[in-house]
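Let me give you the structure first, and then I'll get to my questions.
Note that one protein chain of the assembly has been removed; the remaining protein chains are unaltered in position.
A, B and C label the chains in the order they appear, each numbered from 1.
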Amino acid sequence: MSSSFPLFPPSASSVSTEMDLLYLFIIAVCAFFTILVTAMVVYFTIRYKRRHPEDVGEPIHGSIVLELTWTIIPLILSLVMFGWGASLFYRLSRPPSDSMEISVVGKQWMWKIQHPEGVREINELHVPAGRNVRITLGSEDVIHDFAIPAFRVKMDAVPGKFTTLWFNATQIGTYHIYCAQYCGTRHSGMIGQVVVMAPQDYEAWLAGGRSTGTSVQNGERLFTDLSCITCHKADSTGRGPSLLGVYDSTVQLGDGRKIVADDNYLRESIMNSQAKVVQGYQPIMPVFQTQISEENLMQLIAYIKSLKTPAQEKK
Amino acid sequence: MADVRQTSLGAGAPAGHAAAHAEHAHHPKQQHHFYSMEQQLEASILGMWIFLVTEIMFFGGLFMAYLVYRHMYPLAWTESSHELNVILGGTNTAVLICSSLTMVLAVRSAQIGSRSGQIVNLILTILLGSTFLVIKFFEYKAKFEHGLVPGPHFDPHELTASGALVPLSLPQGSQIFFSLYFIMTGIHALHMVVGIGLMLVMLVMAWQGRFTPDYYNPIEVSGLYWHFVDIVWIFLFPLLYLLGYHFGV
Amino acid sequence: MTAATTQERHSYLDAPYGLKAWLLTRDHKRIAMLYLISITFFFMMGGLFAAGIRLELLTPKGDIWSADMYNKLFSMHGVIMVFFFLVPSIPATLGNFLMPIMCGAKDLAFPRINLLSWYLYVAGGIIALVVLAMGGIDTGWTFYTPYSSLSSNTNVTLAIVGVFVAGFSSILTGFNFIVTVHRMRAPGLTWFRLPLFVWAHYATSLVMILGTPVVAITLTLVALERSLHLGIFDPKIGGDPVLFQHLFWFYSHPAVYIMILPGMGVVSELVAAMARKSIFGYGFVAASSLAIAILGFLVWGHHLFVSSQSVYAGMVFSIITMLVAVPSAVKTFNWAATMYKGSISWESPTFYIVGFMGLFLIGGLTGLFLATMGLDIALHDTYFVVAHFHYIMVGGAIMAFLGGLHFWWPKMTGRMYSEALAKTSAILVFVGFNFTFFPQFILGYLGMPRRYYAYPDELQVWNVLSSAGATVLGLGYTLTFCYLVYSLFKGELAPANPWGAKGLEWTTSSPPPTFNFDEDPIVTEPAYDYKPHGTEVTVG
Partner (left out) sequence: MSSSSGHAPIVSVGTYVMVFVALLIGTGLTVFAASRDFGALNTPIALGIAVTKASLVCLIFMGVRYNTPLTKVVVVSGLLWLLILFGLGMNDYLTRTWMGVPGR
């Protein structure tokens, strides 16, 4: 970053080295072919320059061997690129299970960030070094994109659903957060920064922050305020299903389908409650669309995720 | 494809367009840049079919949206579909099928050189097409009255057996169903209007006796368009109207 | 008019004169010229917007324009360049002019529809200008929902109408070409005797026919959502904004091939003619055009790798995208091999094709970076993407367009231009282009997002370099424009075949008569059948 002609962004996450290697590998392949073909073309142009206005080229029409060569070699190389790229993408798509969870909501034109302990920030994200961090992204208006070049991660924040990205920051320092999906007037003003701290500094920072209760506590309060609790009783006697241990479980729907209750299912069931109703229950739950903000929704879901059945508690 | 070319080559008359295919050379309807009437006819039919392929893709985008949202909101789809009027939709299907029959008969009349046949069948086609639109109008009117038009005023109501309008609760996704309903049937109706316009032109041409067993290109090509619009409806009817029909029957 | 020869008297340019004769013409050559004039106008306009963008990006802070103004600049740059310049550029000008001649026909199959297509284009263009006069739009040329449908308060609906109408004109052009190739070929002109230019345009037309209607309906849905609240993509009522992206890229990815395939066709013609040699692997080059057109429809999801498309779908799209690299590589290697043992003229078209090959290689190969899913996470929506598609569309398509224009200019206008200036401008464009867009690859990996109006200080050096290059590039284009226009009035009269090239278009006079050939041609030999001088055998 100190160089006046920077070529690489800072390398500050567990995947950035591999990403750079993949980048350099493809550069090497492409540079080889670019130089090869350019050299051929320039050489032929000079070597076979027309000497006499009546000259014509030699009657060469083609060669199956050559055609196969330059069909098969690019095919193999591109499949290697695909394989490596797909594997990296797959790993970047699956947050490790031990990740700490931070929720981020994009809004024209700022990032609203909420730590599980309840500390909130705007356009600034503090994370501890060396820990897996899973970010759940939401958007209140249009599509945004949460990008941290130093970590080589990027994901769209799409209104109407949650998306996920994860990283493991390795270098202490301050790096850019960009909004990479065009979102209107102040799109380029939606720049923030991510501050990577040593774990103990992070704890100290959290302790010093003004917390308004953890996400789970806030979610629990909302669960009562919005009267969810009157129907979704823990002992399954309510008009709605019990939510203990619902997260990540398989739910049988009224129309016969089975579905895994992930974040987006919980989200849909709160916002558009009648879309996917659990078998044996009536579609009587009110629709909370437009009545609940993305941030509150994330708190509510954090609370629902924390509800465990007694058996799960024991584990 | 190439056989057309071969015959022209066989004619071996590169001296000018007039010499090739002497038997057609003086046909008054042959345009200057074609070698023969046959080439002109084949070009126009191929052209129409290619145009219909673009139409397939045009409606294809809508059907894609239909497919995605039906997958996302199956309940909303059946319940909203139940609000559509199967009797009117079914009648319209029959009306369009009748119009397709009169359309082929009009083309056939041109093939056998019956001017009166063309005129009668074209008039019937136009009348049936208009009937379709009139029925469609009453259907739309009912949707407006029942508050089923998407947007800020979306407020579904249902007509009970006693004739009263009672509020109706439809699941999330039903606004998208009705958006698609209006857009798909609306664009289809627009195609009907264009088709009726086309048929009016054909009627005038038939009236003037412009079509002969040798030359009935325009009416044949317009017929292709008319049938295509019919085919679109053949799919729209079950996909929109019949999904929720067995509900509550 | 002392120079008037018998040849000139019956050229298509002279036969009935006057504005009315031109505006009501059904002659494909005149329509091509009308198109040439109109796309040049839109190219200049798009170029001006580009200048505005580069000017703003000289400094990290937003200082010259307001943020809204900047957003409108790049949106209008995109809309005008894509829909009003690049899509019609080669097909509607060179294609319109040459397709019937290369098929040995008197005109396209539907001359009146051809004229209609130009009028629709102009109508669409006028709507775009009205939108501009009313303040432009700020959605980017991609019209992503829900920004375009719910958030933007500019004239998106009207702009969509303009694009829709222009799209219709493109459909009509494609449809005319397909019917012409199938039904209008001269006697003896079998499919495998067709010039590769015709093959490339045939493939392009397939994309126009099959893709354009989908974007038309997609944008219509956005317009209906804005104007009538018929929500399809609105997340508030359960709509999925990502569906818009699927439908949009179903056309807009293949649309890239609408822009580059005709360029590839031009280059195939030019390589053969400038090297006076049969194209190496004719069948493979022809088939690769069709392969690109077909594969082009199967890869659109690579624009959605980070937009919450499923990982599985991403992998399918990624692997098919990799396959597109194969026919592109086949073409490039065949062009290079064609030059081997050729007799290569050092006239200006050669300069353009050598430039094209260099730029297209970089453009095509950088596509591999973006198709590689893992790497795309870092590069998606950054300046790397901007650089990549400019290498294809400006470096590839426009370079080929200029090469083709220089090659067929004597045929189209009957005049020769200044060789020295033509070579100078080819070099200026090549150098300026690389300075403009190469730094953007680096900016992309550094993470600079697209459509940014202000950026962090450390990225300034590459932006300054890019803006400086753009100045040279602009100079190159201006120079080309000046001497080509000059040649129209003062250029030497061109002979029928100034390059000593093969092809039906070189057998007729320059410029050709209204119905292209004085005698209906009969084809007896394959394309590019160059024979040493004196050994020409005429087969009956």
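As a convention for this text, a contact is a pair of C-beta atoms (placed from the backbone, for glycine too) under 8 Å apart; a residue touches a chain by one contact, two chains touch by 3 or more.
These numbers were taken from a predicted model, which means no experiment stands behind them.
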For the chain not shown, touching visible partners are A, B, C
Which of these touches the unseen chain: A:F44, A:W84, A:W109 or A:F162? A:F162
Among A:T45, A:Q108, A:T136 or A:S188, which residue is in touch with the absent chain? A:T136
Of the candidates C:V316, C:A420 or C:L488, the residue in contact with the absent chain is C:V316
Name, in rising order, the residues on chain B that touch the hidden chain in the full complex. 1, 37-38, 41-42, 45-46, 49-50, 52-53, 56-57, 60-61, 63-64, 67-68, 71-72, 86, 90, 93-94, 97-98, 100-101, 103-105, 108, 111-112, 214, 220, 223-224, 227-228, 230-231, 234-235, 237-239, 242-243, 245-246, 249
Residues on chain C that touch the omitted chain in the whole complex? 182, 210, 214, 242, 246-247, 250, 297-298, 300-301, 304, 308-313, 316-317
Residues of chain A touching the missing chain are 93-95, 136-137, 155-156, 158, 161-164, 248, 259-260, 262-264
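Everything below uses one rule, namely that only the chains that are shown with their structure count from here on.
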In graph terms, with chains as vertices and touches as edges, which category applies: line, ring, star, complete, or other? complete
Of the pairs A-B and B-C, which shows more C-beta pairs in contact? B-C
Taking each chain's centre as its mean C-alpha position, how far apart are chain A and chain C in Å? 35
Determine the centre-to-centre distance between chain B and chain C, using the mean Cα coordinates as centres, and give it in whole Å. 34
Multi-chain touching residues of chain B, meaning two or more other chains, are 72-73, 76, 172-173
Which parts of chain C, given as residue numbers and ranges, touch two or more other chains? 238-240
Provide the residue numbers of chain A that touch chain C in the complex, in ascending order. 1, 4-9, 19, 22-23, 26, 29-30, 33-34, 37-38, 40-42, 44-45, 48-51, 53-63, 66-67, 70-71, 74-75, 78-79, 81-82, 84-90, 92-93, 108, 141-143, 145, 147, 149-150, 152-156, 158-161, 163, 176, 178-189, 191, 272, 275, 289-290
Taking the complex as given, what residues does chain C use to touch chain A? 62, 67-68, 71, 138, 140, 144, 146-147, 150-152, 235-236, 238-242, 275-278, 280-284, 305-308, 311, 314-315, 318-319, 322-323, 325-326, 329-330, 332-337, 339-346, 350, 354, 357-358, 361-362, 365-366, 368-369, 371-378, 380-382, 442, 445-447, 449-456, 458-459, 461-462, 500, 530-533
If you look only at chain B, which of its residues touch chain C in the complex? 1-2, 4-6, 8-9, 14-17, 20, 31-35, 39, 42-43, 46-47, 50-51, 53-62, 64-65, 68-69, 72-73, 76, 150-152, 172-173, 175-176, 179-180, 182-183
